[in-house]
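Handing you this structure, nothing more for now.
One chain of protein is taken out of this complex; the other chains stay put.
And now, subunit A:
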């Protein structure tokens, strides 16, 4: 009996979670006339693909995908490397005042991005990187690494000292211990971080909106904003674009799903 009620609760929860996707999917394949006459909840009469095709061509979606992929991949890799180096110093190296350093990182994490915009804008203009993807990559590498450092420091703080001592006796220096011992052993955690950083960066809207000015540099979420007019919106085309925007993140999630679950499952090191 309890199992069935649990099942029912899960089904309801799943439906609530999936409902927005369902709505987007439903409206993406509807013509604007159908949307206006039958409303957002009706099933489409037939498959209407013009919205998706028109949106793809209008914003040159292939290019946006490439931009998003490039930026997210660079950030994910860069931020993980940076986090590992920081966390190695803070968690294992036990640098003096590491608690305060971590607090600073944590505070940096809670800073709203709106507060960063103007300083970053003047910085970007000074170094000539305004409207360049490289600048966005640098910003997000640092932002994501702040969180990564905080998390990894906690993980590495519990790293078994015996293993490191054994490595030191065998003649491994600090650098070698990091890449040969610490990184391989914490790989599951690092993969999870990599996937998270990728998806978070992929979904970022505000800073890319501000720093990627020309259409050739824009990312997927910024391109989706093109459809929002002054007073009007095109609901079906917005749905089509939202569908195109979600799909890559979902695909990426499905590919790395196993890494994610494994990373969460690996709590302790034997």
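Observations on the model:
Operating definition for what follows: a contact is a pair of C-beta atoms (placed from the backbone, for glycine too) under 8 Å apart; a residue touches a chain by one contact, two chains touch by 3 or more; residues count from 1.
Following the convention adopted for this analysis, contacts and distances are computed from a predicted model.
Not every chain of the complex appears here, and the one that does not is recorded in UniProt as "Sugar ABC transporter substrate-binding protein", selected from "DNA metabolism protein", "Carbon starvation protein A", "Putative DNA modification/repair radical SAM protein" or "Sugar ABC transporter substrate-binding protein". Considering the whole complex, the residue from A:77, A:155 or A:181 that touches the absent chain is A:77. One of A:39, A:112 or A:171 touches the chain omitted from the figure, and that residue is A:39. Taking the whole complex into account, subunit A touches the unshown chain at residues 32-33, 35-40, 58-59, 70-71, 73-74, 77-78, 80-81, 121, 125, 130-134, 137, 175-176, 179, 209-210, 213-216, 222, 225-235.
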